[in-house]
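A single protein chain has been omitted from the complex, and every remaining protein chain is retained in its original position.
For reference, chains read A and B in written order, and residue numbers begin at 1 within each chain.
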Amino acid sequence: MAHVIIEWSANLEEVLDRPGLMRLIAEDMRERSDGTFPVGGIRVRAYRADDYVIADGNGPDDAFVNIEVRMGVGRSEAFRKQYFDALFTRVRDFLADLFDQRPFALSLYVAEVEGWKHNSIHKRLKG
Amino acid sequence: MAHVIIEWSANLEEVLDRPGLMRLIAEDMRERSDGTFPVGGIRVRAYRADDYVIADGNGPDDAFVNIEVRMGVGRSEAFRKQYFDALFTRVRDFLADLFDQRPFALSLYVAEVEGWKHNSIHKRLKG
Partner (left out) sequence: MAHVIIEWSANLEEVLDRPGLMRLIAEDMRERSDGTFPVGGIRVRAYRADDYVIADGNGPDDAFVNIEVRMGVGRSEAFRKQYFDALFTRVRDFLADLFDQRPFALSLYVAEVEGWKHNSIHKRLKG
């Protein structure tokens, strides 16, 4: 199970390829995690932040993308470091133009969560 | 104090009874927690996720509801397990049709938080 919650400042509306970013993360979790993130449990979503103040509030082009991953407990620290180092690099490369074009802050946080779940998406995947 | 944050994928717009789901959770916290969640501190809200990629991205009907509870520290693990086991069952039953109708993922996470608060809703309740 992996939840990925992306927030992006509204001033990126015209320049951020959100579907591409979400697909990149979902694909990376499917293909590079060796099953650590079962496909049926991947849920990536993106929310636009319409109201914000960044830094000193004086840079109208200042923008951010923040990515939060919440996953079940139990992955080793070694896996986490190796997997998310590479994911962050992929995301940073995907957004490289933004860093060149404007003041831009990208962040990725990972938290472990415990909880309850029930999921019939796995059934569709087994076809 | 209990904050409940619900996210739901936008393709549930026509089929998810959000007011009913929010009322069910708020009522359950009022009536079944023996005062662990003071009434005046209950704040349930629901956000629509318009942009998302679920699983392999190939199931247009794939949908999710994610529920996050944040409550003050100090409830025993026994209370948490017993209370949220039952809450999850109630929510799952409330949404049972969705599991039958489509690939659907339901999740519930609980986190303890520490912080600051000031609340005049308790005063209204005492009337």
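Note that a residue touches a chain if its C-beta (ideal position, glycine included) is under 8 Å from a C-beta of that chain, and two chains touch if they have at least 3 such contacts.
Values in this document were obtained by computation on a predicted structure and should not be read as measured data.
Contact between chain B and the unshown chain involves residues 1, 3, 18-19, 22-23, 25-26, 30, 39-47, 70, 113-121, 123-125. Touching the omitted chain from chain A are residues 7, 9, 47, 49, 51-57, 59, 62, 64, 66, 84-85, 88, 92, 99, 102-111.
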